[in-house]
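Structure first, commentary second.
The other protein chains are all here in position, but one chain of the complex has been omitted.
The first chain written gets the first letter, and so on, giving A and B; residue counts start at 1 in each chain.
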Amino acid sequence: MNGLSNLVESAAASLAFVRQRCPRVHCLMNTVVQKFVADGLAALGAIPSMTSSPEEVEAFARRADALVVNLGTLNEERRTVIRLATSVACDARKPWIVDPVHCDYSPSRLAFARELIEVGPAVVRGNASEMELIGDVDGVLRIKTGPVDELRLDPDAVRVANGHPLMAQVTGTGCLSGALIAAFMAVEPDRLIAATGALLTSGIAAEMAAKRSSGPGTFEAAFRDALAALRPEDIIANARISHAQG
Amino acid sequence: MNGLSNLVESAAASLAFVRQRCPRVHCLMNTVVQKFVADGLAALGAIPSMTSSPEEVEAFARRADALVVNLGTLNEERRTVIRLATSVACDARKPWIVDPVHCDYSPSRLAFARELIEVGPAVVRGNASEMELIGDVDGVLRIKTGPVDELRLDPDAVRVANGHPLMAQVTGTGCLSGALIAAFMAVEPDRLIAATGALLTSGIAAEMAAKRSSGPGTFEAAFRDALAALRPEDIIANARISHAQG
Partner (left out) sequence: MNGLSNLVESAAASLAFVRQRCPRVHCLMNTVVQKFVADGLAALGAIPSMTSSPEEVEAFARRADALVVNLGTLNEERRTVIRLATSVACDARKPWIVDPVHCDYSPSRLAFARELIEVGPAVVRGNASEMELIGDVDGVLRIKTGPVDELRLDPDAVRVANGHPLMAQVTGTGCLSGALIAAFMAVEPDRLIAATGALLTSGIAAEMAAKRSSGPGTFEAAFRDALAALRPEDIIANARISHAQG
């Protein structure tokens, strides 16, 4: 990494790539936020798909450019489906990300998250409680999101401070950030650049949306508008990024 | 069909019938857009139901006035449920529509779409890629939706040019149009009039909504407002309709 301003410029360029190339992102997404995530990807210019049936998931994973595996509303069938899809992604060397939602609530979910991380995702993303349980993982970019996001892939460690407190009142903003990271990885092979691009896009769009909102409901609509309108130059002008401590 | 202006007048009248009669529409709908479709039907004045369990679907299908079968997020249980519900609809001569979502992604889904079309829906609706795979079907009204919608039922062929590009950034507008067609068929026995009414309603509402929007998020809310507010005279004043080439 040649310094933070290079990282921001590359991250901004990756937004332009997403808009040009319209990558397909297959989402194994909890049932709560499927439409919110699909709409967020569509606002960005990506093409979402969501099916999670055992007989169809491999065909969808093969057509996708990247995969996001979200562990919300997990059950036995969904475990089977996730194993099938991640196997397709690994064989075809497509980037994929694990989002271990609420692995701090359920021991069986934590065990499955660890099983998946062994398989070799490019990225794992969670909140502070989730990432504390996940711990250190060699060769995987670890992202802890919150008021400030932290990205760690030895020897790099970056903090992204963009965002807005209203995001915490909208169910699914964390899940969406996982899907956006997948979309950026589909067009940018350096996953630190890709994830930084996704988190800056989401955080700066949230800041723009908050100015047009009077609460979480109008914020959610304005956030989608801002995701659709955001330009690479907005990222360069508004990025708040720093080196993280070791 | 006695000319296009008669078709538009009948289509506008069918919107008035939906608002008066509040038909029940049972939706076997992919899990992604269930609330969006239910809200769109409610804005129109119809009464949606959504259950898709084998032990309950027949009771719900019997109470419904029309049925929409959407193949998104298909799995084995959903196939069973769809067979049960379409059997009830056929026995009771209730109108139903098949929406073969993403049948171009998965061979097993395409095979199931073809099986269903043999059973005898009134309408099949998809995008260009999906409808190309479905091909010609005797006795079924085929609708290809996109920037311009095409409706074909020999010897008639009609094009509806209303709509707005923001619809493509909102997940579920295609799925909703299938549900709206079912609602119109519940009150108008001529399916070409019914489907034309549904597509004009959706397309003109989208045009009105786009004027009040600053992106896909505010557009989605304004589109629902416009669906609730649209009047038959708005259809007559704004319809852009023509004969399609053979």
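A few notes on this one:
Assume contacts are C-beta pairs under 8 Å (C-beta built on N, C-alpha and C of every residue); 3 or more make two chains touch, one makes a residue touch a chain.
A quick note: this is a predicted structure, and the numbers were derived from the prediction, not measured.
When the whole complex is considered, the residue among B:A16, B:M50 or B:V137 that touches the unshown chain is B:M50.
Within the full complex, the residue among B:T31, B:N127 or B:N238 touching the omitted chain is B:T31. For the options B:C90, B:V119, B:A157 or B:A221, the residue in contact with the chain missing from this view is B:A221.
Chain B residues in contact with the hidden partner, per the touch definition given at the top, are 31, 34-35, 38-39, 42-43, 48-56, 59-60, 63, 77, 220-226, 228-229.
For chain A, the residues touching the chain absent from view are 30-33, 35-36, 72-76, 78, 102, 105-109, 168-172, 213-218, 220-221.
We take it that only the chains that are shown with their structure count from here on.
Note: Cα superposition of chain A onto chain B, rotation of 120 degrees, nearest 5. Note: centroid distance chain A to chain B, computed from Cα atoms, is 33 Å.
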